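If you scroll down you'll find the structure; I have some questions about it.
Here the complex is missing one protein chain, while the rest keep their positions.
Moving on, here comes chain A:
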């Protein structure tokens, strides 16, 4: 390629050598993000300090104390437990429900396509606003869901305002918002599966449960894995739904990592503890996303190789 010379052409006016070009193109995006990296390092430092906004004179390094305190801090174990229960239950329920719906909609009929497009709407609703919608529907005075709960014998079912049902309520909102995400991913997966194995199985009269567990499910696995890890990463960090619905309450029922860190920062102004909490959450998500990206790259390459 004689024309692709390492120096830029005079006519272009922009004289950038070929070696420098990719750096020049990606530099602005990088600079913007580096500006954001500074606070990240600040957060690392804060997590090793005794730092309260209300007592700036007391600010000093206490090294691992914020982290060591977690071992004997019931509040921390509550945060860890609630976050894991929330993430675990939302992801498992959404996966089962999403897979079920995707199987129902698998056939490309007009009605099925229409329904799958309608189901995008909850996913496109801002989670914070979705929480507000459900808050209106579960209002004890006039909420339609409170009324329906009363009809089926659950008098005085208090949804998000009672410690015993608050978790159930926010999980329900999360399911409402995010099940469609899993559904559309798995539907795309189901519809892209090759048809030959299924035709062969039908010819041989293989039972349908066998087809599902031995053919459909294994072939769908890459999609299930992608969907699960995406949701797991988001769900362990959930803030919008819980904060908009109950602000972590009642009491400390729903103080998941990010909500607890937010409250620590703005209400008790304990910057050190807040930063240490977020660092732990970051380690968890980093580990999860590391697993995710490794798997994803492998899947991408496989998909490209076959296509």
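By definition in this document, a contact is a pair of C-beta atoms (placed from the backbone, for glycine too) under 8 Å apart; a residue touches a chain by one contact, two chains touch by 3 or more; residues count from 1.
Just so it is clear, contacts and distances are computed from a predicted model.
You can't see one chain of this complex, but its UniProt record names it "Carbohydrate ABC transporter permease", from the set "Oxidoreductase", "Carbohydrate ABC transporter permease", "Pyruvate dehydrogenase E1 component beta subunit" or "Response regulator receiver domain-containing protein".
Checked against the hidden chain, the listed residues A:86, A:159 or A:230 yield one contact partner: A:230.
Checked against the hidden chain, the listed residues A:78, A:162 or A:285 yield one contact partner: A:285. Checked against the full complex, the candidates A:68, A:92 or A:120 give a single residue touching the omitted chain, namely A:120.
When you scan A:68, A:104 or A:217 for touch with the missing chain, the hit is A:104. By the touch rule set out above, chain A reaches the unshown chain at residues 1-4, 8-9, 11-12, 14, 18-19, 21-23, 25-26, 28-30, 32-33, 35-36, 38-40, 42-43, 46, 100-101, 104-105, 115, 117-130, 132-137, 139, 141-142, 144, 147, 176, 179-181, 184-185, 188-189, 192, 202, 208, 223, 226-227, 230, 233, 237, 239-240, 243-244, 257-258, 261-262, 265, 271, 274-275, 278-279, 281-282, 285-286, 288-289, 292-293, 296, 299-300, 302-304, 306-307.
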